[in-house]
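Below is one structure. I have some questions about it.
All protein chains of the complex are present and in place, except for one that has been dropped.
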Amino acid sequence: MASGARNTADRWLRVLRTPLGLSAGALTAAVLILAVVGPILWTDQASKIDTDHILAGPSSQHWIGTDGLGRDLFYRVLVACRLSIELALLATVIAVAIGLLLGTAPLLLGSRAGRLMTAGVNIAVAFPGLLLALFFAVIFGVGAKGAVLAIGLAGAPTFARLCQTLVAGIAERDFVAAARVAGVGRLRVLFRHVLPNIAEPLAVIATIGAGGALLSFAGLSFLGLGVQPPSYDWGRLLQDGLSGIYVHPVAALAPGIAVILAGLAFNLFGESVAKGLGVAASRVTVQAGGEASFAETMMPPDHVEELGEAELAESGQESVLDVRDLSVTFPGPSGPVRPVRGVTFAVHRGEAVGIVGESGSGKSLTALAVARLVEEPGAVDAGRLSLLGTDLLVGAPRVHRELLGTSLAMVFQDPMTSFNPTMRIGAQLAEVARYHQGMTRRQAFARAVDRLRAVRVPAAERRAHQYPHEFSGGMRQRAMIGMGVMGHPALIIADEPTTALDVTVEQQVLALLQSIREASDVAIILISHDVTVVRAVCDRVLVMYAGRIVEDLPADQLATGAKHPYTRALVAAVPDMTTDRGQPLAVIPGRPVEPAEVPIGCAYAARCPLADEHTRREDPALVTVAARHRVACWHAGEPFDITRDEADVTADLASTEELS
Amino acid sequence: MSISPVATADTPMGGPVATGSRVTSVLANAWVRFAVRRLVRLVVSLWVLVTASFLMIHLIPGDPIRGALGPTAPQAVVDAQRQALGLNDPLLSQYGHFLHGVLTGDLGVSLISQLPVSSVISDRLPATAALAVLAFLVALAVAIPLGVTMGVLTRRGRGRRAELAFTTSGVVLGTIPDFLIGVGLVYLFGVHLSWFPVAGRSGPNSYVLPVLALAVGPAAVLARIVRVELVSVLEADYVRTARAKRLPAATIYLRHALPNALTAALTVSGLLLSSLVAGTVLVENVFAWPGLGSTIVQSIVLKDYPLVQGTVLVYGAGVLVVNTGVDVLLALLDPRSRIREA
Partner (left out) sequence: MSELRFDNVSVRFGGPRHGLTAVDGASLTVPDGGVVGLVGESGSGKSTLARVAVGLAPLHSGRILLDGQPVSHRGRRRPVQMVFQDPYSSLDPRMTIGESIAEAIPPGSSRAERREEVDRLLELVHFDSRRAIAYPDQLSGGQRQRVAVARALAGQPKVVIADEITSALDVSIQGAVLNLVRELQRELGLSMLFISHNLAVVRYVASHIAVMYLGRIVEYGPAADVLTDPQHPYTRELLAAMPGSEAGRTLAGQAAAIEPADPHHPPAGCRYHPICRVGPTVLPEREICRTTDPSLDHLHLAACHFAKSATPSGGDQPADPPPARPAQSEPTTRSSP
């Protein structure tokens, strides 16, 4: 029912299941229990004066010795726990309360007053907490009360800053904007939307803060500015012990260790919770899986996709790239996950091949695998993977470094993040020539300028001396292509090269790729989620779904000749400039298959109007149906209603939801 | 993440990058603008500090002089002292006097020793500064190689045990307050092994333990940050680009990953250095170090308010100046300057 609440509980429980989280949690609980029961049980022993054993060392009677009045130090350390914890928690409450007030104020007060508030907090934060604590200790006087106020107030700016950051992070989310557009008041936005969403991190920070307060308190008491006799906390005991550290070191070390243990307990508990909450999602992908899961054992053997006969004949002398039965595997929490499952295709000299598919279809990973850029823990298997006739699977990676460095160029999706921000563009291009073509620094730089000119970057000489952030997105993507043609590439792999660009710039970049291809007979693999882009640029299109090629056909047949129901729906779901405005667009019900949850039969069956029992049981192989046309479907080319009624779709959505 | 063609949102901040020669000049200006902004903030902060330390004596409940001299002191002595400190003047003229004094280096006279506060401070400041700077350098020298090594070993989810051990010990060492580390060091190297002197300032040997006590925490924190930054940089798109260029591993690490990881990690060094300055207060008390830290504590305990005001002022100003200086310097080194954007 309440998935939010359930997830929260789950996540906190998961924290306790890690060894670190468990021990930190247990330690925290132990400290808290000791704080409660310590004074009840041992106050008498701790305050009993034993004049026979003044300043005694450890003995069977007094485990860690006695103090100047002969009082047992072990019990004093245990009893001191309550006061130490009490004061620390009190100070934390003060700090959190003030911090929350200051931190949420900008949201309530509006932009101008809020900015002033933020500036004030920024100034206060610049002073270290200890200095603030000393300042307040002077004002409030030496003693426990003064110290609590001092540490609480000193901690407030830090909390205020953290709150401000957390609040600002939530406030910029669209759901807050949506609430404001709906006319929801600021106070309600704060209590209904912002606070619930920052409560978790805030609790974590407060826990860590309590550990910090405990240690700060020990510091103040140690300086003689905190708890005054006859009261005692750990810091006080520490200060008393330190004066005699030469004769009686344990008296100083025991309270010190107690403070550290308690402080660490809070701190580590907070840290492990923070880690558990933050890393929850990514754990799944990195954790190495041990045994094969149920799904894994049920997984059918991959079909070796059939290479078209024409292609088989052609491959050999003319193919730039030849890929057979390529798979990429990652370890998952419940057995290996295979996002690419047996892909077979070839690319000929000068050919432009498009790969389309939704996110998660494995198209980008296929490209990375072909380029030998899949890193551990990912593993690439293939029956054959050859570039220009060289088998890339044989020999160490460094053997192929020069071939890959000069013959294969990569263009990545996001030109904003794909250049090293701390190096000049020219130097980044020149690297290729220096390492693979043995040029001097000067020669390589000249070649970089020449290549920038070739991709029509204006004022190339000056531009080469600039940093990436001085380039616009389109210009960077040109420079990226320029980097690719530093060598003499036979194949350019462009992974969503224009997705981050505006339409007019997109067209220029595609045209540039096209002209490079025509000028030197370079083959191109263009990966895109946009069928219209691929159709406009490529000769041939590979449609991927759930890690497999489901159709391979000439680009000009996409609109009319596609045989796979997925391809047909994909083409009809995206409007172009000729779409009939009177007709609804095609709809593909449900959602794409997760790589970890690939079903036994055809992966598309759950969303396919043509699916039947056979489809769900057995995965169709990719077979040649016509010249240059391969399809993996039991019902290839059968007619179906591509724009089914919305109501049906809703029903389907509901049913797939139940399944997932 | 699903693909969003308009990831570069249509907001004013996400607008197209400026172009051409104008960019270079704007960039130069951007650093200047950042520096000016930080300097303005520094001046405001310093003013807040001066005002706060002035107000401190007036915020204390009751008569601060009576409190300082004790209940037995004759009223005449208290009155004379109040007169000498100008506490009977109108508040505003006292403030003016105080500001004037701060600007001319006159911080008043200690109630206890009757020495000028400024001379006490100038006597003691070098010992504290030496401690802080040395500890900072040691922390950098340890943390950077350690963080880088751990980053490389634990990249892309490798060496999960090593990562856990490193992170946990980092948290532990970063959590233990410097003065407790000091106590531990005194016990181990002073009392138990007698390798180093444990009190006072006498020759290079006496620096070892206090510097260590101060440096351990910041080193642990910085090493963790360096590792995290390096690990995330190694996942960055431009490192993938470098791999796609088939550069040797050493080049990828040293030219592409390290500079980016370090500029990001060092943004905290200003804060770290200033917290280190504050840390001297406690550590000096552990090692009986004749610096400002022990002075400030003694003066608070003895309620020697002019001396408290002076030392708080110097400590605060030191922290603020160091913080600003490091930030402005780093902004100059980083072409994009993440600091400036932060």
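A and B label the chains in the order they appear, each numbered from 1.
Please note the rule applied: a contact is a pair of C-beta atoms (placed from the backbone, for glycine too) under 8 Å apart; a residue touches a chain by one contact, two chains touch by 3 or more.
Computed from a predicted structure; not experimentally measured.
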Contact with the hidden chain, among A:L27, A:L55, A:V93 or A:A179, goes to A:A179
Residue in contact with the excluded chain [from A:P397, A:P458 or A:P639]:
A:P458
Could I get the residues of chain A that touch the absent chain, sorted low to high?
1-4, 7, 173-175, 177-184, 192-193, 196-197, 358-359, 455-458, 472, 474-475, 478, 502-508, 510-512, 514-515, 529-533, 535-537, 569-570, 572-577, 579-582, 584-588, 591-592, 646-647, 649-650, 653-654, 657
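The rule is short, and it goes like this: only the chains that are shown with their structure count from here on.
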When the C-alpha atoms of chain A and chain B are each averaged to a single point, how far apart are the two points in Å?
31
Could you list, by residue number, the parts of chain A that touch chain B in their complex?
20, 119, 122-123, 126-131, 134-135, 137-139, 141-142, 211-212, 215-216, 218-219, 222-225, 238, 242, 245-246, 249, 252-253, 256, 259-260, 263-264, 267-268, 271, 286, 359, 371, 373, 375-377, 401-402, 404-405, 410, 412, 414, 416-423, 431-432, 435-436, 459, 466-467, 469-473, 480, 483, 496, 499-500, 529-530
Can you tell me which positions in chain B touch chain A when the two form their complex?
1-3, 5, 7-8, 16-17, 19-20, 23-24, 27, 41, 44-45, 48-49, 52-53, 56, 59-61, 156-158, 164, 168, 171-172, 175-177, 179-180, 183-184, 186-187, 191-192, 236-238, 240-248, 251, 255-256, 259-260, 263, 274-275, 277-279, 281-282, 285-286, 296-297, 300-301, 305, 308, 312, 315-316, 319-320, 323, 334-336
